[in-house]
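Presented below is the structure to which this report refers.
Left out: one protein chain. Kept in place: all the others.
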Amino acid sequence: MKELLDRAISGDPIAIARVITLVENGEEYGIRLLQDLYPLTGKAHYIGVTGAPGVGKSTLIDKLIWHLRSRGEKVGVVAVDPSSPFTGGAFLGDRLRMQRHATDPGVFIRSMGSRGALGGLARATADVVKVLDACGFNFVIVETVGAGQNEVDIVKTADTVILVIVPGMGDEVQIIKAGIMEIGDIFVVNKSDKDGAQRLAKELEAWIEFGYEGSGWIPPVVMTIAEDGTGVDRLVSEIDRHRAYLNDSGELKRRREKRVMEEINVALGESIKRRIRDVLEDEVMQRYVSEVLEGRRDPYSVVEEILGKLTKGGV
Amino acid sequence: MFKEDVLQEIKTKKEEWERETVNKLIAKSPEMKGEFKTASDIVVERLYTPEDIKDIDYLKDLGFPGEYPFTRGIQPTMYRGRFWTMRQYAGFGTAEESNRRYKYLLEQGQTGLSIAFDLPTQIGYDSDHPLAQGEVGKVGVAIDSLEDMEVLFDGIPLDKVSTSMTINAPAAIIWAMYLAVAEKQGVSFDKLEGTIQNDILKEYIARGTYIFPPKPSMRLITDTFEFGSKYVPKWNTISISGYHIREAGATAVQEVAFTLADGIAYVEAAVKKGLDPNVFGQRLSFFFNAHNDFLEEIAKFRAARRLWAKIMRERFGVTNPRAMMLRFHTQTAGSTLTAQQPLNNIVRVTIQALAAVLGGTQSLHTNSYDEALALPTEESVRIALRTQQIIAYESGVTNTIDPLAGSYYIEWLTNKIEEEAKRLIDKIDEIGGMVEAIEKGFVQKEIQDSAYRYQLEVEKGDRIVVGVNRFQIEEDLSKLNLLKVDPSIAEKQVKRLQALKQKRDNIRVKSVLEDLRKAAMDESVNLMPYFLEAVKAYATEGEICDVLRDVFGVYVEKIIL
Partner (left out) sequence: MNERKIRVLIAKPGLDGHDRGAKVVARGLRDVGMEVIYTGLRQTPEQIVQSAIQEDVDVIGLSVLSGAHEYYCRRVLELLREKGAGHIVLVVGGVIPPEDIPRLKEMGVAQVFGPGTPISEVAEFIRQVVKR
């Protein structure tokens, strides 16, 4: 294991990829790897990019990578796409738009399926980010699609959250409802050469002015045309500016505190669930279920009993 | 067309027939399927009667060949005057080899040339470009400069043949080379007959040989319309293609809808540029697929003709009947060819070719039986050509025009396809037109869904492919005599390129490329004259395209699955 880790840290892509796989699969081995990697994390600037399908996130990230590379940064990208809830499979096509960077040793692109587990995805993504962080990528970009709770969970642990929208899609209301707007640090109006772009930007700015009054960071609205790269240089400078703000204001520390708290909570929950699964036999669970169904007990007392077994058993 | 009381009686009698005769039989001996469908999922009834076509107005909906709405054909005498052009797509390896194959085909009775270019040529790369490795001369002839073009047509008088060139993104440049060869042969432009495919929209959807983004690509296309209208009046400057869209998995309805919607986009772009659709409309041509469902295909061609005529007249206000005609070339469906029991493909191609003829095609390519495995040999392409000749000379179907008209099923199906296609075109209009629909991935998704559905049907056994999921045999296909492309071609081409770059006047090349760059940056300038100058100076295709890549940018595909 040490050998795998050493190779990954020294930049061997095969090793990095293998570590990511182990970590993503959530196996015991993967957790141990993460424990060893942990001390090396915390150096990368973690950027979350989200928005509805078709707004141009991948194209935008492709241009972002180009910009960051041209100033010598090493960039990791994690592209998350939904897995089929029925078959568990996934079609992962985001990297297609970034393929010109595929052979650049300073770029590492990894595609992930959501694998159907709600809470687990956010945890898995954060863990993959840690691997890339520890292996020397100083910018790690996570791309997720959508504006639902899932996506909020994934990107809320990022240092900088970028929300991408385009004029004419009419989904602005959805985004506001989902709570994604509240965690946006930078708003990007892409396809800004289309009708309605200016209006959309103005609406956004008004909403931001209202919602972020008094806050230390007023999210900027950046107009881009990802296809030809227009506006991306401004986006990069806003990212830099946000990073400086995070450091100077202590906000970074606050966010990372929240992140760690969340991590511990999630890991705790998962660990407990795992141990219970290990301890609780199927027949026993089946018996509990029958008892509840027959009205002889209620689910809550079942939980108390199981937890009691857990602590007593000294697992 | 039918009297109301007669129809009523037919209706009653049909119901009786179904009740008494059919249902009694079905009770003992059911039909093989619950539902019968065309290859495009249109439900097909047991029987069609006058009832199904009672609203047809013969004069308005069918009319006469050569007259609006052209449902029955675009020429008044059709195949009684002249057979369709027998035009076999060919090209591979070097210009010399292709030249030899063209002469062979012309000797065997082919009446028009159809040039296949290799992928680097189609995508604007010279044979020495890193991306060209492994691809030079494989799917067509490698053309790097005017020199290759001269060899390609050596001994072939351009005023005596009609030449169709399957070239899209760099079509204007390759066309310029052809014109330059004609000039050298002393043939004036107004005598030249032929077609350049030049249909970039379908490349984004289904074929993949794009270079530049949509907007500058449309500019190149309208430049060719303008130049052609003025100087090369007999040339079809575009072949708006449905063939590839169908091959990518579309249904017959989608094939018609997306092709005509592409046509609408081109006409709109040209009109915007100030060109008169009554003039350039005459030189638009189309290219369709001839697929397996024999009767559906015939109905499809008729529906397409009628729908296009209506679009040109009603939507674009065209008054010149010649600009309303849907003239088309057809190719039998490559994707239906099987690698298993390849000789069966001769039968498939025959049925498909017959459908194209009964559908009134102006020009036809028949696939060779070994094409699921490799490019055709001389022998297999000869059989493909003979298939057309036997239909033309022996089958009798060409003795009268549009013989299937009046069939209750065919007329009903023609109406149905027109209706469904129109609905899809309306949807595309709602999205904002074809370019927008492609940007949004709408078209690609429609096609992919159809393709996936088709595959599932085949794998479930709902759709039978003889020799593949039914009637299979054990066979050893390694003994088949297939064409092998000479691997040393790439080397030869590269050497020839190097030699060319030595002998030509490089100062002149630099100068013409600079002129081209300036012209390309000005949207209002027609680039054809600049391409002519550049190719005559022996600038290579790659060099010319690189200038354009710089100015126009390059297109990256969108994926929606």
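Order of writing sets the chain letters: A and B. Residues in each chain are counted from 1.
Quick note on the criterion: a residue touches a chain if its C-beta (ideal position, glycine included) is under 8 Å from a C-beta of that chain, and two chains touch if they have at least 3 such contacts.
A quick note: this is a predicted structure, and the numbers were derived from the prediction, not measured.
Considering B:275, B:351, B:468 or B:525, the position touching the chain not shown turns out to be B:468 (whole complex). Note on the undisplayed chain: of the listed residues B:451, B:500, B:525 or B:551, the one touching it is B:451.
Checked against the hidden chain, the listed residues A:45, A:110, A:130 or A:156 yield one contact partner: A:110.
Touch with the chain omitted from the figure is made, among A:25, A:198, A:215 or A:290, by A:25. One chain of the complex is left out; on chain A, the residues touching it are 13-14, 16-18, 20-21, 24-27, 83-84, 87-93, 95-96, 99, 102-103, 108-111, 113, 115, 117, 120-121, 123-124. In the full complex, the hidden chain is touched by chain B at residues 119-120, 122-123, 125, 130-135, 138-139, 203, 207-210, 247-249, 335, 337-340, 372-375, 448, 451-452, 455, 458-459, 465, 468-469, 476-478, 480, 482, 484-485, 557, 559, 561.
To be clear about the criterion, only the chains that are shown with their structure count from here on.
Centre-to-centre, using mean CA coordinates, chain A is 46 Å away from chain B.
Contact residues of chain A toward chain B in the complex are 54, 59, 91, 93, 96-97, 227-228. Touching chain A in their complex are the following residues of chain B: 213, 440-441, 553, 556-557, 559-561.
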